[in-house]
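A single protein chain has been omitted; all remaining protein chains appear in their positions.
So, chain A:
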């Protein structure tokens, strides 16, 4: 460890940042010694990305300041950050896909009106960097032809070319295969040997333990712990990440699951790039139960909802719903799935669940607009739509109860009520519900939870996807954990606790169990 006389490569002093009512960062202090890899871990929404954005100049902190090499610096924009020797590799690459590696690297640092000179200097410099940090790459290759792992290397080279001595990597392995991730860790080691300081932002415990020297844990906008990686463990980190939260409680009786309403057999899905987003999913959904899908966001939950609801086609597998068999060759679209009495509250109400430019009564029939209830022979029956909307607004306490107000002008909670009411009031057999309470205030959360339980008690099958562990644990009768597009575990809600789920969500649970068993037998 560094002694007191050596300044830290980067030091944060009491950084706070507030967005409206949300305190994204609160009194963050962090000291990173030069030439180390420092991990920052925390759940989604813990404030990691905000903090990194402050360091890289996308946001300015409300209070607090940053020191680099012991000197206080003001970072107003990313150019200031670059000048201070800070480089960032974003989770989603910022590359021009049809440019060559070399062109991408010099982008914004061309060094003159004519390209030739800059290109020649860059070529020499890149060769040096590539040797020094073992970042081999064909500088003339076109970026879009490169695999993701190499594209990331281009991003790292870009930062280094701009003289970065402090490198921030935001969820770097999110898009990488395990092999590519291992290679990345070797690159990080090489960088460290050359004295580069690395800040690694992630929610994956494995990475932290595999590649960092020190780790800091963030939770709800605060830095809750600093640990030396060698002296901590997965359990401790998982617990620190999740913390002891106020428990949401929902009054509900024991579930009495009966008939299987939906069964997914070996469902897989590939995206346009050919990446397998869903990996051989098997699940059953029974009448009268709530099955919760837990997982860190981006591990295939959205794809699963889209495939089950017919929005996206599956690539392989079979889906059995209401006596029908749906396959990749015989798909059904979202309207046909609704016809099988399946309703879907999508994860993102703005992008998918509503048309924000529509008046509330129009948005309240989205997906059911072809129903004979709302249509005359030629024209839609506005009166029926408006009357029904009035009725639902009263039943669900939507405020303001005005069917003619633009959907965009309702608060998040009320928008969500419009969506949930629309889906639930169709009296479906199966309800898929994603992030039911995202951006919804406490009072409305309770109301929504009660409705979901009521639906279960009336014999419906409910699939709940949420990144809120509390919500999953409070509502579910059975919990399925997804990681990297696959189901990695299933447990009865009674046996679930946050630590176990957290480990499963990080795909660290089974390995740890095995290690424990090994330890016991030794």
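Basically, a contact is a pair of C-beta atoms (placed from the backbone, for glycine too) under 8 Å apart; a residue touches a chain by one contact, two chains touch by 3 or more; residues count from 1.
By definition in this document, contacts and distances are computed from a predicted model.
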Protein that the absent chain corresponds to, by UniProt name, given "ABC transporter permease", "NADH-quinone oxidoreductase subunit K", "Cu2+-exporting ATPase" or "Aspartyl/glutamyl-tRNA(Asn/Gln) amidotransferase subunit C": "ABC transporter permease"
Of A:128, A:186 or A:382, the one touching the omitted chain in the full complex: A:382
Touch with the omitted chain, as defined above, among A:224, A:250, A:328 or A:355: A:355
Per the touch definition above, residue among A:85, A:221 or A:310 touching the missing chain: A:310
Chain not shown: contacting residue from A:333, A:395, A:457 or A:490: A:333
Residues in chain A touching the chain absent from view: 309-311, 333-338, 344, 346, 351-358, 362, 365-367, 369-370, 374-375, 378-380, 382, 406, 408-409
